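For this view, one protein chain was removed and the others were kept in their places.
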Amino acid sequence: MSKFEFSRRGVLKSATALTAGLAAPTIFTSSAWAAGYTNEPKGGTVTFGFNVPQSGAYADEGADELRAYQLAVEHINGEGDGGMLGTFSSKALTGNGVNGKKVVFVTGDTQTKSDAARASAKRMIEKDGAIMITGGSSSGVAVAVQGLCQDAGVIFMAGLTHSNDTTGKDKRANGFRHFFNTEMTGAALAPVLKNNYGTDRTAYHLTADYTWGWSQEGSIQKYTEALGWKTASAVRTPLGAGDFSQYITPVLNSGADVLILNHYGRDMVNSLTQAVQFGLRDKMVNGKKFEVVVPLYSRLMAQGAGDAVKGIFGSTNWHWSLQDEASKAFVKSFGQKYGFPPSQAAHTTYCQAILYADAAQRAGTFRPSGVGKALEGFKFDGLGNGPTEYRAEDHQCFKDVLVVKGKENPTSKFDLLEVVEVTPRAQVEYPALLLGGELGPYNDGA
Amino acid sequence: MPTRNDMLLLTGFVAVVLAAPFLFEPIGAGYPDLLQKFAIFGIFAIGFNILFGLTGYLSFGHAAFLGVGSYTAVWTFKLLSMNPLPAIVLATLFGGLFAALIGFISLRRTGIYFSILTLAFAQMSYNLAYSVLTPITNGETGLQLSQGDPRVLDIAFGRDYGAVLPSSDLFGLEMTGYPGFYFCGAMLIVCFYIALRIFRSPFGMMLRAVKSNQNRMNYTGLNTRPYALTAFIISGMYAGLAGGLLAVTDPLAGAERMQWTASGEVVLMTILGGSGTLLGPVIGAAVIKYFENIFSAFNKSMLGDIFSFLPESLQSGAVSVASLFVGEGWHLTLGAMFVLIVIFLPGGLMEGIRRIGALARRKKPGGGASASTPAE
Amino acid sequence: MDAIFLQILNGLDKGGAYALIALGLTIIFGTLGVVNFAHGALFMLGAFCAVSIKALFSMNKVALDPTQMTAWGTPMEIRTPYIIDWFGDFGATLLDYSVPVSILIAIPVMLLLGVIMERGLIRHFYKRPHADQILVTFGLAIVLQELVKSQFGANPIPQPAPEAAQGMIDFGLAIGFDAGNVVYPAWRLIYFLFSLAIIGIVFAFLQFTTFGMVVRAGMADRETVGLLGIDIDRRFTIVFGMAAVVAGLAGAMYTPILSPDYHMGMDFLVLSFVVVVVGGMGSLGGAVAAGFLLGILQSFASMNEVKNIFPGIDQIIIYLIAVVILLVRPRGLMGRKGVMEG
Partner (left out) sequence: MASILTVQNVNKRFGGLKALDNVNLEIEAGTVHAIIGPNGAGKSTLLNCFIGRLEPDTGTVIFDGVSLLGIKPHEINQVGVSRVFQTPEVFGNLTLRDNVMIPAFAKRDGSFRINAWKGVKRETDIEAKAMAMLENVGLARKADEIAGQLSRGDKRRLELAMCLVQEPKLLLLDEPTAGMARAETNTTIDLLKKIAETGITMVVIEHDMHVVFSLADRISVLAQGTVIAEDLPERIKGNPKVQEAYLGGAHL
């Protein structure tokens, strides 16, 4: 069906373009293909654009995001068991699509590169008529695509992006983030570290040398130093270094007794595995057991690190072992369809799709400013993270943060992390001004 | 005054560029962003071909010049004006300057040693742009416009974009969508025309001589190094322009544009289309960008629709086989295509076109004479 | 001082991997005159030999346990590897030693793959321009890695070293430092020694066998050897297979150090080309020397003391060295004149 949809839209587009070409001056106004707002849906369907990494290091994470999106679309359209729609506090969505239109979707490959991600988002906007873009697995891509969506006049619902900048320095009115950020990780993790490792510790940071890494390093440093920890050294490592041994050996005799790995994805898998290989976790320094911390965890990546994750603290946006009704409903829905539990990437993208659809339904329009207004300050519950608010000032969701630990005796290859603490939302909240940036006005694209 | 064949070639080229939105619509490539990419990477590949196709120097670091062009253009937007003209002029200039610097050193060596030198310089640029040079490049996120940019020329001429983030515009004509494509398309035509002149000129002949036999060239009284360096700089300027245009149509410059994979991509575009031919690189660029953007967009549900005519039992099999090649498997199709083309069409896609042309001529005597030499 | 010693050790195991990949690459250059962009993919395939062996050893007998349910409401699966089921403790040991065991499998598999690649594809490209060789081998590399991705996914797959080799070795006292100051993971030392052994075997093979002599003669002057009536083509097929085996073994043994994923070959490809060129095209000794040199210098450049003086130096050190060496020594450390200069 969507195939047919394709060509029909293509013909329409040619026709518009042809008219534009004949009426020479109008083609130079750029609004030749824009209506009231960018891609205002005309027929019985509305198109969502799912922009996820399908190649490169995050391809598996992207595949999981795509699974969640498909599930979300089914639920919005009233197919399947409804998943978290049953537990979601807003009851605007009735399984009848959005604003009376059936949701269809198009997909694209971000390749985890800003250029490719923007090209693929543009295709979905310009060619496929996507009303919104969502997805992604890195902050660089999120910021790049968010900027694009602002310019094009569509809503961007960020996927997995953890850097402060997405809703800080680089925030945009048309962009919204459900996922948490490094600031929250720092605030949530610090008390747990204090309870387990005490206040007299010296930390050594290994940090991926790009914006997210620095952001993470800064937050952890800020919150741990507030506890009384010292920072021995913060070393930047090249992205994709592969073998981190040359960065790990200096840790051995540095006098530090905690190693903080501000790495994600493959870097995290490699640096953690290698740190354990170098016997760091069996070491005693200053009369204390040496510890390793991975501030941002991902179950998919934990799988790659194997046994190395056992007993290591970190934070995560959501985990499938949570026992609230919403999480259970989501895990059940996802697990029955795909045969394994969803990752946090799948969860956040599912939520984002639902949240967007719900906001559009409540606003009664797909106009970006209308949807945005409906999301601003929106308080909800029942999506697996407890009571949550989309803060109006920076379009960042505020909710509880999970502190997790690598499980000592996993029962399956999915059961790698255990939740040790649910840090309440109040503890991770910060003033919007802290991270700077300017939302600017909504762009409807007309 | 170019020859009649060249005039035909040029006219045809202009016609295709102008009609591109309609021509490419049936294959799903008629939307502005992809058309812009066709034009921009076409320019990049044409420029690369002036170096590689003519002199035979295989640079593995041309993406560095593309990146420099992009960064220059975005900085021009930020500091001077949102008008694309200063941006692309400066981007071309800086691309050329950077190429002069790297070329001057790298051209001291030939063959693979030259390739590795260019690769090393480009990788250094990439790694530094990603990390240490973040104040200039904004690192992983990429250099972006912001509302607080000075834009002194715009201010001087009384243009104020207010609270909205501006996009590049040519005296009020926004460089997004189809106008953006036609701007790039015009640049592509100019670049193609310049390349045509170079190909047909004594200078182009000298560049071919560099590829053919440098020893003989030296003993013929010709100094090979400045010829190679000039070609290197010209292709660096083309790359800088392409990078500038990327920023014009989409004002963001990311470091990964300089990575070796990006340099490798232009090599592949050129060889795939047919190195040393005029049209080949443009075709190669379009094919690769098409695969990247269109083949990657298929997903299982679309495939399911395509194969819905099959009985249920066959359908899932067909979908799973096909999904190996599209969607997340689009790289596989690309790789397989490289292998097949280089085996069966050693001269790249242009050789395929030539063979078809020859076949058509044989079938229809005298009919296709004017189309006899589409390029080289 | 101990820090420097540790960095030398780091450089040695890293250099071992670089040298092994570069060795195969330079043999292919030297003998066949082929620019093999699929060499990284061979390294990756070797690593996935180890992954496959482990997957094979841990093939499960699945029993459903209706008394336990998963979180999504299906019966819990109880998995026992057949190998433990059948062989008990011996099976468990075998599973534990899957990485070293995999090299036994990797040799025939990689040899076969190499021979198939050479016979089926590479051989038709001996006389073609380097550009064509690059395109075809690069395409092949993409195809290989995409096939691996479709089979194993994109995530890294952990391959632990055998239990016995997971510990640390303490050099402290042996070289005059305090005990515990210079400790190094056993597996990394094993990898270094392993790479030395492979390099030694390759050199001995080329130096002392008739086959090796013919190959070396072929590297020096292919046409003349062809004129002697020696069937050089068949030997070159075996040479390619051998290079594939070397790359594959390097990859298989490296898996406990770097969890393999489908993309790892591309990451090593550029680096191994730099190593080969710095060593000098067609020079076996050069490739090995450059591998270790770059490994050690990369380790040194990553030290805080160095990074504080030159920020970002660890990001570019490899390329910087390549530039300096190529400008000072036109044909790398030990390159021969006229090889791949055209």
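Letters A, B and C mark the chains as written, and numbering starts fresh at 1 in each.
To be clear about the criterion, contacts are C-beta pairs under 8 Å (C-beta built on N, C-alpha and C of every residue); 3 or more make two chains touch, one makes a residue touch a chain.
As the structure is a prediction and not an experimental result, all values here were calculated from the model.
The missing chain, though absent from the view, touches B when the full complex is examined.
Touching the missing chain, out of B:44, B:227 or B:298, is residue B:227.
In the complete assembly, the contact with the undisplayed chain comes from B:202, out of B:135, B:162 or B:202. Residue positions on chain B in contact with the hidden chain: 1-3, 197-198, 200-206, 208-209, 211-213, 215-224, 226-227, 230, in rising order.
Heads up, the rule we're going with is that only the chains that are shown with their structure count from here on.
Across the two interfaces under comparison, A-B and B-C, the one joined by more C-beta contacts turns out to be A-B. Look at where the CA atoms of chain A average out and do the same for chain C: the two points lie 35 Å apart. A straight line joining the Cα centres of chain B and chain C is 34 Å long. Across the assembly, chain C contributes residues 312, 315 that each touch 2 or more other chains. Shared contact sites, meaning residues of chain B that touch two or more other chains, fall at 127, 130-131, 331. Within the complex, the chain A residues that touch chain B are 1-4, 6, 10, 13-14, 17-18, 20-21, 27-28, 30, 32-33, 54-55, 59, 62-63, 66, 70, 106-109, 113-116, 118-120, 122-124, 126-128, 138-140, 143-144, 147-148, 150-151, 165, 170, 209-212, 236, 238-239, 438, 440-441, 443.
Those residues of chain B lying in contact with chain A across their complex are 21-22, 25-26, 28, 30-34, 37, 127, 130-131, 134, 139-142, 144, 147, 163-165, 167, 173-174, 176-179, 182, 246, 250, 252, 254, 256-257, 292-294, 296-297, 299, 301-302, 305-306, 327-328, 330-331. Contact residues of chain A toward chain C in the complex are 55-60, 63, 209, 233, 235-238, 240, 242-243, 245-247, 249-250, 252-253, 266, 269-270, 273-274, 277-279, 300-301, 303-308, 320-321, 328, 331-336, 339, 341, 412.
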